[in-house]
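Got a structure here, written out as structure tokens. Questions coming.
Note that one protein chain of the assembly has been removed; the remaining protein chains are unaltered in position.
When the chains are written out, they are named A and B in that same order, and each has its own residue count from 1.
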Amino acid sequence: MGYKTYLIKEIIIYVTVLIAAMSLLYILTYPVIQEVLKATVQTEAEGFKQAILKHASGHGNLNLTSINILVNKYKASLMAAYGLNQPLYLKYFIQMKNLLIFNFGNAYFLTAPNGSHKVYAIIAAYLPYTIILFTTGTIIVILVGTLLGLLSARYAGTVWDKLVPTIAVVHSSLPTWWLGFLLIAALAYAIKIFPPGGITSIPPPKSPLMYSINMLYHMALPLIAFFIVNVGGFAYVVRSLVISTTKEDFVMTAKARGLSDSRILYRHILRTASPSISTQVALAIAGSFAGGLTTEIVFNWHGVGWLTYEAILLNDLPVILGINFVLTVILLLALFINEMIKGYLDPRIKAGE
Amino acid sequence: MNKTVSAETGVKLYVNTIIKNKSGLIGVIMILFFVALSIYAVTNFSNVSHQWENSIYWETYPKNAMPYWMSYFNPNKIFATEAITTKPSIIYSSNTYDIYQLNYNFTWYKEMAPTDVVFYIKTNSPIESIQILWIKPDGTNITLSTTSPVSVSDLITYSSSIDSYITEQIGYVPPSTTSQTLSQALFGYEGKGLLNGTIEKGLYRISITIVTSPNTKILLNKVYLEGNAYGLFGTDSYGRPIDLGILLGFPNALEIGLLTSIISVIGGVIIGGISGFLGGKTDSAMNWVTLVILVLPALPFLVVLSYIMRPNLILEALLIAFLSWPFYAIIARSSAQSIKNETYVEADKVLGIPSYRTFFTHFLPRLTPFAIAYTALGVPGAIILVETLSFLGLTPAGLVTWGSILNSAESNLAAVNGWWWWILFPGVMIILVSIPFVMIGFAIEKAVFGGK
Partner (left out) sequence: MPILTIKNLSIHFYTPKGVRKAVDRVDLELNKGEVVGIAGESGSGKSTLALGIMRLINYPGKIVSGEIYFNEENILKMSEDDFNKKIRWKKIAMIFQGSMNGFTPVFKIGDQIREVMEIHGYNGDYDKRIKELLNMVELDESVANKYPHELSGGMRQRAFIAMALALNPEILICDEPTTALDVITQAKILNLLKKLKKELNLSIIFITHDLALLSEISDKLYIMYAGAIMERGDSLQIYKNPKHPYTQLLMEAIADINKDYIKGIPGFMPDLANLPNGCRFSNRCPFAMDICKKKEPELKRLDGDRYVSCWLY
């Protein structure tokens, strides 16, 4: 199989996976959201009717039938706006087509800070804040985690070796949002060292420099929480990958060849384990775009996680679908890029399987 | 090492390994302890759990009380609720109404007034009027009355009487009156310094006069001098004891954690196992399905589903399992592939034994220890997910979970108000209940994969 066919095959798989995942989301959320929208239309129409009636009572030239016609017209326009009057299959196809061309339509209720109702504008407004916080955090976690994992794999039987599994237990048992909540209570309210939440102070500082410093100051606490919880997990994965590679035959023969321990670790073992580590890095970075939904809520950090939750509470289907679509695309892209990087790092894969 | 260990000796080996491994053993003991707590909670407190959201039920409990053991550090400022009771005496009776009098005496030597005073008079017909004479040790007194008498009344009920008393003493209208200020007014020295925090120490007397319809009986009577410390872990803003909430959360956390983990691991191992075992087109198709579920953004997706479905505990477990089996399927698939490459499976094929038999004789047994390890490791993740959903207000209906306790801590501004016990202990429980599963999982993981 040539590399090109391999590539095309992979792309087909990834695109179909994307469509299937979105269809699943659409089908599962469809019935309830439709109900909610119908109810919304009903209440809005009712409100409209009351308003007319109140208005009409002063004039008397509007009879009940003409009012009803007006209300029904209004209702129909609302139904159209929410896409409620099309047949199901059509709604589905239109929705999928629109998703695939990144046309997420208008939000039902939410707006971007600049007032736009466009879903992509809303997502585009919130995503950067998630990236600033969680992608930064993830990169720090990856760097420190890799270092700790290597130290622990290298100095077997020492404190380093014991440290990593211990902090990995922390990773597996500690919710970030709870740690954040506790840190807010302790370091933002009890001892007032850090701000309790938000992206900047209100009102934000004017000068760009002060603005950045202020934002970093607000990032500190969520970053600390994120770091504490996640560094152990990454270190543990790196450690396991390195240790399992260390058990392979080539390590013993490398030693027999007179290569130094550090040369074996950093050149041979790390290089051999790097495709697997790269997968972990790709998944971690892709995951960081979803943000810590709960962590963002706790810290009142208005990123994608926070936006998702707002959209869910408001039943804002286009926003929910849009966010999920974007996140899924990011994850699939990361997996795809990872395949390419792995192919580059591992000669066994480059051959095209 | 002989690779064809039978499943039975294999499992025995892992059980041995867990128990021999120090952290594995500690893990097992901790889990047994948690299970015992859960059984205790289910058998003794299931009726309380129905009252959890009913704020009237918790009325007589101190609100936002810190853990009782904190009083050890400062017994004069941190103390528990005291309840006093008396024998009611009837002072007037006619065929139109009865008048009862209840006289209470108590001494107060603490440096702080109670956080609230709650009067509880249970009668078999409604109270028509109530008047309370509060006499301080130096003989000064204040009369509390209310226009709407109820059987359980706290100081807020009498705030108009107390407010005017305060205004009279300090010379201006108090800015805002909390239960604590109202209580201070009842315990401070009369005069300008009424609210400055000094406490009159000595014997207090309370005389409550109630008017009831004829032939009314007083079934119970109590005056609660509310403390600011309660129980092992304190109380929340509704008076609900945190230790009780934590206890009620135990069975739910364990149940959903184990259920979810078992379902997703079994699902993942079977799907991944079959996929790796069969190979070819089936494998590609199953792999594709696995990928579809894998790429869904788990938490947002789960929040959407929980929000619109409002699942009960079992459905919630199924939902989480539905989103987490792919992780196990992927690992199980690669294990199955490597088992498949081993010669004896090839040999079986040559001998013409039907492949489903090979699957059950060679594959599933070999995947069992793996499945046990991942079940253990999966429990904390499942528990954390459920508590996270709870924290977001998506608790399965009718359940008390640690996440839901934390949710109300957040909405009642526990962090702002410094009610640290409300935040600390439920979270610590999430960690504590997770740790033994992680330790056992690591121990088995080491036994399964470490020996290579």
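Note that a contact is a pair of C-beta atoms (placed from the backbone, for glycine too) under 8 Å apart; a residue touches a chain by one contact, two chains touch by 3 or more.
Computed from a prediction, not measured in an experiment: that's the story for all the values here.
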| item | value |
| --- | --- |
| Displayed chains contacting the withheld chain | A |
| Candidates A:80, A:147, A:190 or A:252 - the one touching the absent chain | A:252 |
| Residues of chain A (touch criterion as defined above) contacting the omitted chain | 156-157, 248-250, 252-260, 263, 268, 271-272, 274, 345-348, 351 |
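Just so we're on the same page, only the chains that are shown with their structure count from here on.
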| item | value |
| --- | --- |
| Rounded Å distance, chain A centre to chain B centre (Cα mean) | 29 |
| Footprint of chain A on chain B - complex, ascending | 288, 291-293, 295-297, 299-301, 303-305, 307-309, 377, 380-381, 384, 387-388, 391-392, 406, 409-410, 414-416, 418, 420, 423-424, 427, 430-431, 434-435, 438-439, 442, 449, 452 |
| Complex contacts: residues of chain A adjacent to chain B | 13, 16-18, 20-21, 24-25, 28-29, 32-33, 165, 168-170, 172-175, 177-179, 181-182, 184-186, 188-190, 196, 244, 247, 290, 293-294, 297-298, 305, 308-309, 312-313, 320, 323-324, 327-328, 331-332, 335 |
